[in-house]
Every structure is written in C-alpha cells, then in structure tokens.
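Removed from the display is one protein chain of the complex; every other protein chain stays in position.
Labels for the chains are A and B, by order of writing; each one numbers its residues from 1.
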Amino acid sequence: MSEPLLTVKDLVVEFRTELGAVRALDEVSFDVPRDCITAVVGESGSGKTVTGNSIMRLLPESAQSSGEIVLRPGDEEPISISSLTERDPRLLDLRGGLVSMVFQEPMTALSPVHRIGDQVAEAVLCHRRVSRETAWDEAAAMLEQVGLTDVERRMRMYPFEFSGGMRQRVIIAMALICHPQLLICDEPTTALDVTIQAEILVLIRSLQRKLRNSVLFITHDLGVVAQIADRVVVMHDGKVVESGSVRQVLKSPRHPYSIHLLASMPGARTREFSQ
Amino acid sequence: MLRRLLGMIPTLAVISVLVFTVIQLPEGDIVTSTLDRLSATGVEMSDERVRNLRAQYNLDQPIPVQYLSWIGNFITGDMGFSYLYARPVNELVWERLGYTLLVTVGALLFTWLLALPIGIYSAVRQYSVADYAFTTAGLIGLATPNFLIALILMYLGYTWFGLSFGGLFSPEYLNAPWSWARFVDLLAHLWIPVIVIGTSGMAITMRLMRANLLDELRKPYVTTARAKGVPPLKLLLKYPVRIAINPFISTIGLLLPALISGEAIVGVVLNLPTTGPLLVQSLITQDMYLAGSLIMLLSVLTVVGMLLSDLLLAWVDPRIRHERA
Partner (left out) sequence: MSELDQLSPGRLAWLRFRRHRLAMIAGGVLVFLYLLALLCEFISPYTPEQRNARAINAPPMEIRFFDADGRFHLRPFVYGLDLTIDPDTWMREYRDDTGTRFELRFFAEGEPYRMWGIFPADRHLFGVEQAGGEYFHWFGTDSLGRDMFTRVLHGARVSLSIGIVGVGLTLFLGVLLGGFAGYLGGIADAAVQRMTEVLQSIPTLPLWMALSAALPAAWSPITTYFGVTIILSLFGWTTLARQVRGRFLAMREEDFVVAARLVGANDTRIVFRHMLPSFASHIITTATLAVPAMILGETALSFLGIGLRAPVVSWGVLLQQAQNYQVIVLTPWLLLPGAFIVVTVIAFNLLGDGLRDAADPFSNPGKS
C-alpha cells in the first residue's frame, strides 16, 4: 500500500480548566490510508471527537496540543496541519477543501436563517473563484447525488423546513462539494432514527466507493463499524488501545478493552448466552 | 398581518380607558378650575353660563358617555382645547410630536450604532480589558439618570467650551422657515439630546448583544461554517452576528417606551421643543385635555413602533415568517 493519506503521531491535547489541565488525548498515533473507511471507536469521553476536531483545527482556545498531524494530498506537497498558524491561509484551504467534516447534530449544524442552497453553494465560493450561478448549479448537482429530490425548490427552503435525515444529507453534500480527500464523520447517525441511520450509512459508503476518497468515521457503535469500515482504531480514555483491519479487531481483539467493548454489544452477548 | 393590526385595537382601547381615568383623577373639572381662575381675577359667571359651559364639554353627562365622546373626538382628530395655551390641542402637539419622534429615533439609532459593535467586540474578546472597560462604562451609563447626564454635559460644555446647550435651534433659526441652513442648525443641536437619551439604553443593549452572541458562538452551525472554510471575519458577521442581532429588532418594543420616557424628562432639562416639556407643563397646571392627548399620542407611537418592529423581525427572520404564514 502507498503512503497513508493522513498520519497522526504522538498527539497530545490538554484543556485548561479551573481545576487545572485535563488531558483529553494522550500520545495518540494512527494512520488513515487512502481510499477506504477508517473507523474510530470508543465510548463517550474517550477522545474521538477531540481527535476529529484536531485534524480540522477546530479545538477551542482553551486547548493546548502537541504532536504531529500530516496530510499527504495525492498530487501536492504534504501539509503539516499541526504546525499551521491560526492565520495561515492554507488553513482555510484545508477546511472544507482538502478535509471536511460532517457533524453529529443535523438539527443545529445548519444556520437557521440562510437558505439551504446558499449554505451549500457558499462552500464552493469559499474555495474556488466561480460565479454565484455556477456555485448554485454545482450545489444542486451535489444535493441530487446525496439523494435529495425536488432539488431546485428545496434549495430555496430553510433548514427548519427539513427533517433530520434530509439535513444530514445536506451537510454531507456541503462537506463533499469541494471533493475533499478526507471526510471526517463525527457520529453522523447518532441523532437520527434507526431507519434513517441505515440510509445515511449506505449513502456514505456508496459515495466513498464512487469518489474514492478517505473517510474517518467516528462512532461509539461497533455495529456501525462492522457495517461500514475497512479499518478500525479503538480508543479508550484518550489513548489508542488497538488498531488494525475491521476483520482482525472484531474477530480476535487483542487489547482487554477491545474485548470488553465487544462483549458489551447486545448482539455479542446473545451469542455468548446461546453458546 | 391583519390579525396583528387588529390586535393593537384592544391594547389601545385599554390604554385609552387608563388615560381617561388618569385625567379624571384631579379634583374638579375644566369648568370649575376655569371658574376658580376667573373668580381669582374678579370675574363672576352666571349659573346659566356655567351650565352651558358644562354642557359644551359634556360634563353634565355620565362618565362613560364623557369617555366615549372624548375618545370619539380623539379618533376623528379633535383633541379638545388647551386652556393653558388657549389654543386647540391639535395645533400644539403635531410639530412637537415630530421632534419627539426625531429625537427618539435618533437616540435608538445612536444606541445601536454604538452598543451593537461594542457588544460584538466584548463577546469575541471575552474577559479582555476592553470587555471589562465597556461593561463598566455601560453600568455607569445605566445608573446615571438621563437628566443628570444632561446636567453634567451642560456643566462641562459651559466650563470647558463656554457653550450653553439647549433647544433644537439657535435663536436666529427658531422661527425661521425651513431651509438648508436651518436643517444644519438642527443637526448641530440634535446630537446632545440624542446622546443623553441614548446612553440609558446603551448598557442593556451591549449586555444583551454580548450574551446573545456568546450563546450563538457556541452553536454547532458556527463550527459547520468554520469547517466549510469560511474566513473568520466573514463567518462572524454572516452567521452568529446576523442571528444574534434579530432579537434586537423585537427589543425596539421594550426600548421605545423607555426612550420616550427619557425624552420626556430630558426635554425639560435641555429645553427642547418636544412633547416632554409640554406634558410636564400641562400636568403641573392640570390642563388635562392637553395632558391626556399627549399621553395617548405617545402610547399610540409606542404601540405602532412595536408593530413595526414585529413586522421587521418577520421580514428578516425566516423562522418567524414561517410561523405566521
């Protein structure tokens, strides 16, 4: 396999609080290979989201981080994300351009007072010099790709007129419209109904096959991991405890925490009882 | 929309009953107080003339009838007669109401133009030195009565610059016809009452903007927009600020009564040709037709202002437009 798209090495993140520094990530290291879906799995508080936000450089000001995050876009120089300054113009290119993100809460992740079409088209306008009309048309095409119907009319509507599933499709469209090499999905299905969850998972999977980008999929649900991912990184208490292919980790977990995590799955337990 | 307009009517009706009750409160009525005044100067009137006068003012009618004729006349534009100025109330109030509106709207704009940017700055640079400084200044502004600010400004203006503030025009333009020069003169005088009245609303507007924006900044859609690669300044103005400003349009309704109240008292101190001094005069001399009409007009102004702010809010916020539709 070629060089991985993204390498995270010895990433440490601490939050300054009134009670002193709290360590959220403790020397986290893993790779995200090209053209596949890598899942980060762990319980809440294990540092999954902080990891995702570190890659996007979206941590709050109270966070201090060290370590290295390197992105290697196929045809360009590698970028050391961790060493970009807050004012570096490359940071704006990176966000939404090379790397983009889908969030957990589709109900609040869109601005309530701007039209859907404008919000998706804005992503295009931020990264390429094109006319408003072109951006609008591209947005329409992308929205169709994520399975929205009656696109021209819906683009003129506001988020509060959309259901949760539809909003999540809009956010995925917004994230993919600039053809990022890495898509980070932070628990994208947690806030959705079960049937909608499945639809969104299928959508993410099929779009990855089509666009051949890499996906970093953050979840607490091993069922989802089994369904969607190629590789998996297991996190616990701010540390990476195990990583490898999905088949290997789910079949024969090596770390005690992974075993524990697997055993706590409802499906797994029934199997144990029936045996 | 129409429902909103009709909703104003009961409000105004209740206000009119209140105002009517208030102007009925002082002992005696227009005729007796006029009689007292006349007898003090040695003029006596026959009982018959007194009866005629009372009939002319409907004073021989029961109170509800008096109310109906008062409000009926008010709606048709006849606001009665001011004996203090010996002129119909109509002639007295309109020009002054215009200046009141001018000063009040000016004060509102001044408050916003200064307080909103400061609120934004304070939210973005939370707990900075400037944030504390602005909060302190706002608190002092909030705690100082309007008329005291006016007095202090007058004192400083005189001792520092030898200026005497007051009025909306220089003497030479006071009764001059409208001209460009008169307009400039008006502007040169207008800023003082505007600042004085605007200061009281400053603190609350700043604080609200700061709190609203801090709330909005924490919302996920801001992160979404950051993740999209929107440049920081554009992001701030286009998303959270845009949304945090919306509630202010509806606070026009809360600020307006306060501003009009402030204008009433500052008008007296700064000797403005507005409704404030007229109202105080009419109240002190118990010229109740004049006082009642003024309070009624100011209330109508406020209620209409609130309506306009509601409409404006519906226009800028799609969520509210949607609810109404």
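The criterion applied here is as follows: a contact is a pair of C-beta atoms (placed from the backbone, for glycine too) under 8 Å apart; a residue touches a chain by one contact, two chains touch by 3 or more.
This is a predicted model, so every value here is computed, not measured.
**Student:** Among B:Ser82, B:Thr274 or B:Thr302, exactly one should touch the missing chain; which is it?
**Tutor:** B:Thr302
**Student:** Tell me which of B:Leu68, B:Ala130, B:Ile284 or B:Val316 is the one touching the absent chain.
**Tutor:** Of the listed residues, the one touching the omitted chain is B:Ile284.
**Student:** Across the whole complex, list the residues on subunit B that are touched by the chain not included here.
**Tutor:** Within subunit B, the residues touching the omitted chain are 10-11, 14-15, 18-19, 22-23, 25-27, 126, 139-140, 142-148, 151-152, 154-155, 158-159, 164-166, 214, 253-254, 256-258, 260-262, 264-265, 268-269, 279-280, 283-284, 286, 291-292, 294-295, 298-299, 302-303, 306.
Everything that follows uses one rule, which is that only the chains that are shown with their structure count from here on.
**Student:** Distance-wise, how many Å sit between the C-alpha centres of subunit A and subunit B, to the nearest whole number?
**Tutor:** The answer is 53 Å.
**Student:** Tell me, which parts of subunit A touch subunit B in their complex?
**Tutor:** Its residues touching subunit B are 56, 58, 92-97, 100-101, 103, 105, 108-114, 122-123, 126-127, 158, 160-161, 171, 174-175.
**Student:** Please output the residues of subunit B touching subunit A within their complex, sorted ascending.
**Tutor:** 219-221, 223-231, 238-239, 242-243, 246, 316-319, 322
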